[in-house]
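All protein chains but one are shown at their positions in the complex.
Our next item is chain A:
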């Protein structure tokens, strides 16, 4: 039942057609859970785009296998590929709409090339056009639309074949931050409605924090960290966590036996526990750094806290503090 929608095993991609060969993907192992909103993040050149391009068949892996619903992509014939591409659709950073076609013709193009009759195309398009908020724009050409509207057309065009997976190739990177939010909200709403899986590649931690429920960190063509965000932020040491909930300035580097790095999932009710626990152990504490971020629209607080014994000969036992805090927090959460 809980079989992953995508399973990548030791996928490599070597570009060796010029003087300096590039190993864009270096043995990627990755399971994508059905229904997730997965963000693949990394610096430019980390292999994100290549990873997406092997998923939408624009490139073929040099080695390794990609399975979609248990089916090896390498075994698909032309007909199978076309069917696959109706289940796995892509939206792009620069939208890539057809300039010579109207909004309506752009959106229905994937159906037109599959021979779907005009009447059915029009019906399916009408529902989607309303969903993405493009009413009255059907007859316009892409050059008459704003960036956000163009991406709405891109989304409708991708969803017209009712795909199981929507691949987003830096889909909001060309948009301002407000439009980015409305597009991400729209994706979340449509995902809720149609139940597809989203795989989004981005270099923006903002996007990961705002929209995703799982993240994959790609570095030099390798997956260096992956997980659900709510698990990632509980990890002791994690590059993903440090980017999703960054600590500012010097505090990030402060370490010591008396210093604790704390995550509060319900900051409103949990933060006052710090004082209670410190009191119980007769300690004082100072907050070196702290912030609250919305992760997937839920506020999460991260604090760097230093404890000091009220009666100097006594020592700070961070393990004891952690244990007491954990007990207190779980009591509150329950």
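Details
Here, a contact is a pair of C-beta atoms (placed from the backbone, for glycine too) under 8 Å apart; a residue touches a chain by one contact, two chains touch by 3 or more; residues count from 1.
Here is the rule we use: contacts and distances are computed from a predicted model.
Not shown: a single chain whose UniProt protein name, out of "ABC transporter permease", "Glutamyl-tRNA(Gln) amidotransferase subunit A", "Response regulator receiver domain-containing protein" or "beta-galactosidase", is "ABC transporter permease".
Screening A:92, A:196, A:285 or A:307 for touch with the missing chain picks out A:92. Of the listed residues A:144, A:248 or A:294, the one in contact with the hidden chain in the full complex is A:144.
Only one residue from A:113, A:127, A:287 or A:326 touches the chain missing from this view: A:113. Although one chain is not displayed, its contacts with chain A can still be listed: residues 56-58, 78, 81-86, 89-90, 92, 94, 96-101, 109-110, 112-114, 141, 143-144, 157.
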